[in-house]
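A single protein chain has been removed from this complex, and every other one stays in its place.
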Amino acid sequence: MLKDITLGQYFSGNSILHRLDPRIKIIAVLFFAVSVFIAKNVYSFAFLLLSVILLTLVSGISYKIVLKSIKPVLVIVIFTAVINLFFTKADETPLIDWLFITVYPRGIKTAVFMIVRILTLIVGTSLILTYTTSPIALTDGIERLLSPLKKIKVPVHEFAMMMTIALRFIPTLLEETDKIISAQKARGAGFDEGGLMKKAKAFLPILIPLFISAFRRADELAVAMECRCYRGDEGRTRMKELKMQGRDVTALILAVLFTACIIFFNTLPTTLSI
Amino acid sequence: MIKLENVSFDYSDAEDLIPADKVINNISLEIEKGSFVAILGHNGSGKSTLAKLFNGILIPKSGRVTVDGMDTSDEDLLFDIRRRVGMVFQNPDNQIVATTVEEDVAFAPENLGVEPSEIRRRVAEALETVGMTRFRQHSPSQLSGGQKQRVAIAGIIAMKPECIIFDESTAMLDPQGRKEVLDTITKLRQDGMTVVLITHYMNEAVYADRVIVMNDGNVEMDAPPRQIFSKVERLKEIGLDVPQVTELIFKLREAGYSLPHDLVFPEEGAEAIEKLILEHKQR
Partner (left out) sequence: MGTLRLEDVSYVYSPDTPFEKEALSQVSIEFKEKRTTGIIGHTGSGKSTVAQLLNGLLRPASGRVLLDGKDIFENPREIAKVRFRVGLVFQYPEYQLFEETVFRDIAFGPTNMGLDEEEIKRRVLSAARFVGLPEELLDKSPFELSGGQKRRVAIAGIMAMEPDVIVLDEPAAGLDPRGRDEIFSGIRKWREERGATVILISHSMEDMAMYADDIVVMKEGRVLISGTVDEVFCHAELIETSGLLIPQITSMTNKLSSKGLIDGDGIYTVDRAFDAITKALKG
């Protein structure tokens, strides 16, 4: 069913990763992503892998859940690995040279590194951000990181509010879509017959009620928000103040150090590099 | 605290496709501070329109509505009016803004610019009042209808209003959810909150001090529940349900048995009938 789809799912908890300031986490993720992309030899990749394992332990999230997050990208990972394995050409003796298949040692190296690169990127960003930061804290973090833009009249608060409401209503609307699909099926609607035009037309009985309902919800929500004295950013305070604490500063330093380490490891001499 | 003077309203120039016969017809009334008023009526009687006039969601076409002396037609005053008169709506899903319970309850105080530490205190207190403290980290989609509605109520309590209007807040709930909301209202009453309850369930109105029955945009009756409930025939005529025990007593009285006419609680009815039977047995 549709509602089984999880979008950047948050697992509540109380680990140090959970408690970090979302702004710091956003910045740290940027450092992390850059590090993943500049890593180029066995030492830096090993360091990446090690840090991701460490992050998993620190987050307190079960390794099973973490492994599950890999599932959706598995196809991409395998595809990338296969491409690199078979299509990397190098000036060396191929390990396998059978019919039209040639595999060079360099291909194997690249394939392995690519796997590590994609997996650490996915798992690392999930652990630092989506798994350990509630969507609302994330939106909050983004709003505050971008708040200097308010000076040049960028509606940062409004965008953040839109994000929050979208996040809030995604599960509701997915559930509603499920319900409408079932209801139209009960009236004999078929969704998988006929050509493209016919198929597109078959979705009208779902889309129209869904849009009408979404507009009605939006309308009611707007009134409810006004009744709770919402008037945009004006004079608004927040329950959860974002205050930089010692641990946030430490985390930021660690993030910078992390990237520095990757750069350092990259310079170590080894034949196992790309 | 809320005062309506010769208020009329219709939807004739609204862009929405709401039928224009949903009108308010020259109504004057006052909601006293600290009172518990139930507004009854069938769908389309004008009861929800009336409620939306109370806090300036709708502005009267003629006449005026004032909240603590502030005219709702003055847009500059709306902010102050709405912080005094909170409103809980029918659909629990469409009034929760945030992705966690506690963030949602904090929404109104945040809009009011309350200090963060004070917001936290108010949120904790409001969640305690509605009995949802245990769920403060939950996402709204994990809650039942009654629970969501309690969160919505907490969101209003945290605003510290003087009055809360419940606009058919029980209509979409199952019996369990309805009970949860009504229990919460009882609790708010104990704390001295002014409550206006809009409903089409007669048995929700028994605890009110005053019942206003709406019909076709007019105030049909305005009296304490005991007087309202004795008018069984008229209530049925205008499409309202009379509680079963009230109807039974009405029928027994019609058949000539002497029973008080102003019983509203089922327990009272049961006692009166029990007494009646015992008396007959002794004879």
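Labels A and B are assigned to the chains in the order they are written; within every chain, residues are numbered from 1.
Note that in this section a contact is a pair of C-beta atoms (placed from the backbone, for glycine too) under 8 Å apart; a residue touches a chain by one contact, two chains touch by 3 or more.
If you're wondering where the values come from, they're calculated on a predicted model, not measured in any experiment.
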Q) If the hidden chain were put back, which of A:T102, A:S147 or A:S213 would touch it? A) A:S213
Q. Of B:E32, B:E118 or B:D174, which sits in contact with the chain we cannot see?
A. B:D174
Q. If the hidden chain were put back, which of B:G145, B:P161 or B:G217 would touch it?
A. B:G145
**Q.** chain B, residues in touch with the chain not shown (by the definition above)
**A.** 17, 19, 42-44, 90, 144-145, 171-172, 174-177, 179, 200, 203, 239-241, 243-245, 247-248, 251-252, 255, 257, 266, 269-270, 273-274, 276-278, 280
Q.
On chain A, where is the contact patch with the chain that was removed from view?
A. 1, 4, 176, 179-180, 182-190, 204-205, 208-209, 212-213
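We take it that only the chains that are shown with their structure count from here on.
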**Q.** chain A and chain B: spacing of chain centres that average the CA atoms, whole Å
**A.** 44
Q. Which residues of chain B touch chain A in the complex?
A. 55, 57, 79, 82-83, 86-87, 89, 91, 93-100, 102-103, 106-116, 119-120, 123, 137, 139-141, 155-156, 159
Q. Which part of chain A faces chain B closely enough to touch in the complex?
A. 12, 134-136, 164-165, 167-168, 171-172, 175, 216-217, 220-221, 223-231, 235-241
